[in-house]
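Input: a single structure, listed below in structure tokens.
Note that one protein chain of the assembly has been removed; the remaining protein chains are unaltered in position.
This part shows chain A:
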Amino acid sequence: MAAPLPKRIIKETERLQNEPVPGISALPHDDNARYFDVMVEGPGGSCYEGGVFNLELFLPDDYPMTAPKIRFLTRIYHPNIDRLGRICLDVLKNNWSPALQIRTILLSIQALLGAPNPEDPLNEAVAKQWKENQAEAIKTAREWTALYATAKK
């Protein structure tokens, strides 16, 4: 027996459905309303443009006291995202605030795609390449986007 869903989660889910953010979607699972299938489009003008990235998002029991758990399912070449899809993003860690929401987090992630930060790396190898040969790194990111993140449906 699942616990009744807090009002906050119900409202956030409703708003995600009723006022969708362009380029972002988040759908809760039928059997677990705390688990979301997320889709984020690569921002225009970035090396992830044209890519559609799948992520999974989970709202822990003590949400919104703690941040949602979120990771990339689609492979991505990015200095702040590791091979397991984990994301290095301040608002998911120390800078989380209960006033933030699913939608603001997803927007931050989309922004992170637009502005990779190799100075605060999670994926050392990618970050190294990014710092030493940015042109090559961007090229690889484009190739990976075309290879893994192009909608096949």
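By definition in this document, a contact is a pair of C-beta atoms (placed from the backbone, for glycine too) under 8 Å apart; a residue touches a chain by one contact, two chains touch by 3 or more; residues count from 1.
Everything that follows uses one rule, which is that contacts and distances are computed from a predicted model.
Here one chain is missing from view; checked against "Zinc finger, RING-type", "3-methyl-2-oxobutanoate dehydrogenase (2-methylpropanoyl-transferring)", "FAD-dependent oxidoreductase domain-containing protein 1" or "SPX domain-containing protein", UniProt names that protein "SPX domain-containing protein". In the complete complex, the hidden chain is touched by one of A:P64, A:P79 or A:P118, namely A:P64. Residue-level contact of chain A with the missing chain is found at 1-4, 6-8, 11-12, 61-62, 64-66, 97-99.
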